[in-house]
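Omission of a single protein chain aside, the complex is shown with its protein chains in their original locations.
For subunit A:
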Amino acid sequence: MSVRTNRTCQTLAVLGTAALLLTACSGDDDDTETSDTSDSSDSSDTTESDGDPEQITLTVDVFGEQGFGYEALYEQYQQENPHITIEERGSGLGVGDYNDRLTQWITAGEGAGDVVALEEGIITQFYAQLDRFVDLTEYGAAELEGNYLPWKWEQGTQDGFILGLGTDVGSMAMCYRRDLFDEAGLPTDRDEVSALWPTWEEFTAVGQDFVAAGTDAYFLDGATNVYNSILMQEAGNNTGYTYYNTSNELDLDNPDIRTAWDLTVDMINADLSAGYQSFSEEWNAGFASASFATIACPAWMTGVIAGAAGEEASGQWDIADAPGDGGNWGGSFLAVPAESEHPEEAARLAQYLTSPDAHIEAFEQLGNLPSSPQALEDEGVLAATNEYFNDAPIGQIFAQGAQDLRPVHLGPQNNAIRTEYENSLRAIDQGELTPDEAWEQARNNASGIGGG
């Protein structure tokens, strides 16, 4: 009998709950104007909810230790568009891991956010998968061409299909530690430091002086960051491409690769490199313990350094001109995958986040250099200094040359092949391979990756 009572109670309870739920729902339907639901508490103006009643969430996928510096922009956009909630994913994720995930999401047609960041090394891979993305032309993006540097715009479009809108570019500089330079008897003023190394050969010579001074630190963080910088610079000044030619055929005989390689090997042989792998725990620890004096510094790297070296190193780092002439490394685009359920809203958000004002905001947050000419000419940007880097005039250093940057064509498997060259250089650094063996290994592995 007790069982039966129990059951009756449960049935009653279930019915009761259901009744409550039903009344709750019907209440929502019937009196939207009077009820105090969460919708109306957000925007007390109920008439507006008639035009735009649907609450939607847009997911933005980014990468990098500090993300893209969009937090304030999200806030503002959500205030202007109360029916939109923005969620960001990927802050703290390395670009390699992010690219792997993104490739899977895009290929599977599931999992990617409504707006995704495409790094310059990976956007090339998606030229072959345009059908997986929204053509931003459909949402009026074609009119925005003037908002971007011409070559940045070109990289983001493919045969009239607007795949991605540019975020930042990575024009080059060289970051150095003042305290270590001082210890080694080198000048610490950024103009004097810039004057030390007009070319990469002279940069190596400065490094040799630094080593001879017998400080406790290395001159360079590792071989790979300088290698990538030199390669992008050389390619920009000569062939215009790195591992793939402009027809996307693998061209490992590109003389620019060899130039960058040889210059880097000279630095390794001069014992300049601390041998860290970029973005590893030890690399981060190396920043914190001041175990190297310089690092090749595309604009986005300043944010990385400030994050890794921490507050104690504030004012110790400074920024000088990079050796050689110009060059761009890195930078990203925002695209909208075709799988997005709200392509229109996502496209609008992508346009908002890549507007000249947004470029300025991201520059102020993280030092990511705008790819928009308007933002690059902005007085605030040009006058910007970075407190962390001893008040270095980052606006002048980075923005100055950005308008004249020459584009470098990157092929579909650029990042995978770059990793092979980086690994081989690090093997020389570790003493595991001779430069010739390493060159052979890099070439063999890279041709194995080929065109996919």
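By our rule, a residue touches a chain if its C-beta (ideal position, glycine included) is under 8 Å from a C-beta of that chain, and two chains touch if they have at least 3 such contacts; residues count from 1.
Going forward, contacts and distances are computed from a predicted model.
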Chain excluded from display, named as in UniProt, from "Sugar ABC transporter permease", "Acyl dehydratase", "Aerotolerance regulator N-terminal domain-containing protein" or "Anti-sigma factor antagonist": "Sugar ABC transporter permease"
Of A:Gly156, A:Gly286 or A:Gly327, the one touching the omitted chain in the full complex: A:Gly286
Contact partner of the left-out chain, one of A:Gln277, A:Gln316 or A:Gln365: A:Gln277
Touching residues on subunit A - with respect to the absent chain: 3, 6-7, 10, 94-97, 100, 103-104, 106-107, 125, 128-129, 275, 277-283, 285-286, 289, 291, 412-413, 416, 419-420, 422-424, 426-427, 430-433, 441, 444-445, 448-449, 451-452
